[in-house]
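What follows is chain A.
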Amino acid sequence: MSEPLVVVEGLSIQAPTRLLIRDVGLIVRPRRITALVGPSGAGKSLTARASMGVLDVIPGLVAGSLRYPALGPQDWFQGVVGGGERAQRRLLEATRSLRGAYVSYSPQAASSALNPGRTIGWQLAIAIGRRVEAPASVGAEVRSLLAEVGLPARAAAALPAELSGGMAQRAALAIAIAPKPRLVIADEPETGLDPVLRRSVIELMIQVCQVHQAGLLLISHHQSTVDRIADDVVVLPAPPAGEVAA
Partner candidate 1 sequence: MKGRLLRWPYAAVALLAILALGWAAATAPVHLPAPEVDFAYAGPLELPPFGADHRGRPLLDYARQGAWVVALPAMVAGLLVMFMAVGGGLLACLGGGWARSAVQIASEVVGSLPRMVVILVVALLVPRDDRSLLPMAIAWALLAAPGAMDEAASVAERLGGTRFVEALRAHGFSASRIFGWHVVALNLRPVVVRQGAEVMMQVVFLEIALSYLSVVEDQPSFTHPDSMMSWADLLYQGYRSIVLDVPTTHVLALGLALISLVAVVSLSIGAAARAR
Partner candidate 2 sequence: MVRVLAALALPVLVPTIITLLIWSLPGDPASLICPAESCGSTEVLSARWNLDQGPQGFLSAWLGDAVQGDLGRSWRLQQGVQVNELIGDALPNTLILLALALIPLTIGTLRAALGPLPRGFGPVIQVLGLVPALVLALVAAAVVELRWGSASFGDAASWARLIAGALVLGLADGALSGAVGGTRALFEAEARQRYVGIALLRGEGVLGNTLPNVAPALAGQVRGRVLHLLSGAVIVEAILRIDGVGDLLWGGTLLQDFGVVLASATIFALISSALLLLQAMAEVLIALVVRRSPDLGEGAGA
């Protein structure tokens, strides 16, 4: 169980006109909080998405390896490096069953990240359905997940538009943790929240990950947050090739 959850090595991603990421490495260990920080345009989100097997830049992956040692020795980037769009799409399909049950994603600005046309309960049920072992009662699971993130049970019947920003962030966290993943990737969960909500969301996230014994990869911009909570810190270098952020 002490095998790392994700190991990314030598990751380089190429956009049509410039190199987005050069030679980036990343290790996330079980039950630890790893913070991914770096200046603007360093490719934090891109790195996190690549570590889930999601590559959507073309020509895209030009070097690197992606392994999930806790699952096996396989290098998922094998055959994808330099393979262009088609190989990346194949990887997307191949890793699809892992997303959710093994590595899950908690978005920033949750209100626009939830499906506006489906109730929270429905979205939770879908996420629970991605578990490796189906639970005895989906309804009971939905309720316990909502309680865990501090939402009332009636929130299951609410549409995302009926929730406030802080509640939506909680719901998104519940959806991310619902498939019982081994690793949660949280992409700037603090964005757009005021300081009080920011801290409570982070604290909740840490608590939930501890309860479910999941590792946490936190992309963050707030140095104060990272200083206080991270066990490991991965710092991405400034964007290669002197690219100036707009």
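Keep in mind how these were chosen: all candidates are chains of the complex that A comes from, given by their letters.
For this structure, a couple of remarks:
Going forward, a residue touches a chain if its C-beta (ideal position, glycine included) is under 8 Å from a C-beta of that chain, and two chains touch if they have at least 3 such contacts; residues count from 1.
Bear in mind the structure is a predicted one, so any value in this text is a computation, not a measurement.
What touches chain A in this complex, out of the candidates 1 or 2, is 2.
Looking at the complex, you find that chain A touches candidate 2 at residues 49, 52, 54, 96-101, 104-105, 107, 109, 112-122, 124-127, 130, 137-140, 142-143, 153-154, 156-157, 159, 175-176, 179.
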